[in-house]
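Okay, here's the structure, questions in a sec.
The complex is shown incomplete by one protein chain, all other protein chains being positioned as in the whole.
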Amino acid sequence: MRSGGAMTDDIRVMTAQLAADPASMVFLPLGEALRQRGQLEAAEKVAVSGLGRYPESADAHDLYARILGDGGQLEQAFDEWDIALRLDPEHVGAHKGIGFLYFVAGDLERALSHLETAARTLPEDAGAQAALARVKETLARQPTGNGDLSGDGAGVLDVPPLDVDGADPARLFAGLEGAEDGLILLDTRGLRLGGGLTSPDGTEVADAVSAHLAGVSQEAGRTARLLGLGSWISLAAESPDGHLFMVAPTTETLLLVVRERSVPLGRLAVVTERAATVARSWLEGLR
Amino acid sequence: MRALEPWVEAPLATFLAESSARLTLLMTSAGQVVAQHGFTRAFDVMSAAALGAAIMASTDELARLMEVPAFHALSHQGAHYGLFLSGFDTPRGRWIGLVVFGPESSLGLVQLFFQRMVADLVTVAPGPEPTGQVLGEDFEDELNASLRTLFGQ
Partner (left out) sequence: MQDLAVALESITRVHGVRGAMVVSVSDGLVVAESLMEDIDGAPIAALTASLATRLRRTTEAAGRRQPTFLHLRADTGTVLAVPSSGDLLVVAIGEQDVNVGLARLEMLHLAERGI
């Protein structure tokens, strides 16, 4: 709320740095921060400007590809990642991006190849590992790929835009304690991305709670920032009927875990962090 | 949100976003509107500006009679809405802010972010305007032009 506020400050600082030194490589984190905030138009301007100065930077092409991908311009995104790979054949971001595009286009073999390269190059990248596991799982169920992409990547990508509904939100927290009831992942607009919650009398309340939590991440971030406490880490509330614990797995999401009062807040913090790790991997796998 | 001068827009927009104010009016101490948010009719904003400036003038006069420093701000809390009125100095002279807020906000939040807006306005304000007649021959034309800007008419 990272807080919304802290992100805004970061963007302001980086914008000032870039204005003071247009040749600075700060355009890379600035473009990414703007992309994560959904300010795609501004992010694109920053990325294109940076590419003008550093046309041989694989990172710059990767940044531009992610912005294009978020905007649904998948064919152009593919081209940018393709350029990034020509400049740096082991660029993890580009392998992940192209792997994702092949996956959504149905070419699982090529998706597997790129994601394996990404996972091998950077084994600690949880997103690459999660995406790889997902492709392998899909391949196991449907071993023959029939993608629309041409071998050299120049073909037209007729694929749907990035969409969280494409994954399986119902299984998001499968295997975690309280996966069916007591865990909610939501976006900054208060829309539920996964998980579920019922009230003590059994009423389904996940969507209502999500709506009320829409601005909590921003508000917690604003409070911490304006009180000089840095970025917020977690927010806990004790009620006579149970405990609520909140963290932000990413800048665009909030995770709420609700448990009985008998569950100590310390244990709840551990449960929440585990769920946040799952949520981050799931979100990364969608990209 | 509409403002007569572009440099007012960013500080005011930040204030509106952070405070969740329902109505906001920035005016000179003479009651001339500088920016507004939430008003839908020119008549409302003109009346509010005149009344707000009059309240601040009355309060200043009371302070003078009591021989105490001027009151910077005053507030009223109703059943559903609160009103905050405050004067502040800018490089363009003394201005007044009038804010109406609902239960989604609070007097504390309005005060906090109002102070920040004032600091931002002082920072970004251009220098003082050249002095001229307050009520020039073309005052009515200027007023009408201002209202057109504030209401997009």
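Every chain is named by a letter (A and B) in the order it is written, and numbering of its residues begins at 1.
In this section, a contact is a pair of C-beta atoms (placed from the backbone, for glycine too) under 8 Å apart; a residue touches a chain by one contact, two chains touch by 3 or more.
Predicted model, so just to flag it, every value in this text is computed and none were measured.
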item	value
Sole residue of A:Q36, A:T138, A:S231 or A:T250 that reaches the chain not shown, by the stated touch rule	A:S231
Contacting the left-out chain in the complete assembly, out of B:A10, B:A30, B:L112 or B:A125	B:L112
Residue, one of A:D10, A:D125, A:E219 or A:E284, that touches the chain absent here	A:E219
Contacts of chain A with the absent chain, listed as residue ranges	197-201, 203, 205, 208-209, 211-213, 215-216, 219-220, 222-224, 226-242, 244, 258, 265
Positions on chain B contacted by the hidden chain, ascending	77, 103, 105-109, 111-112
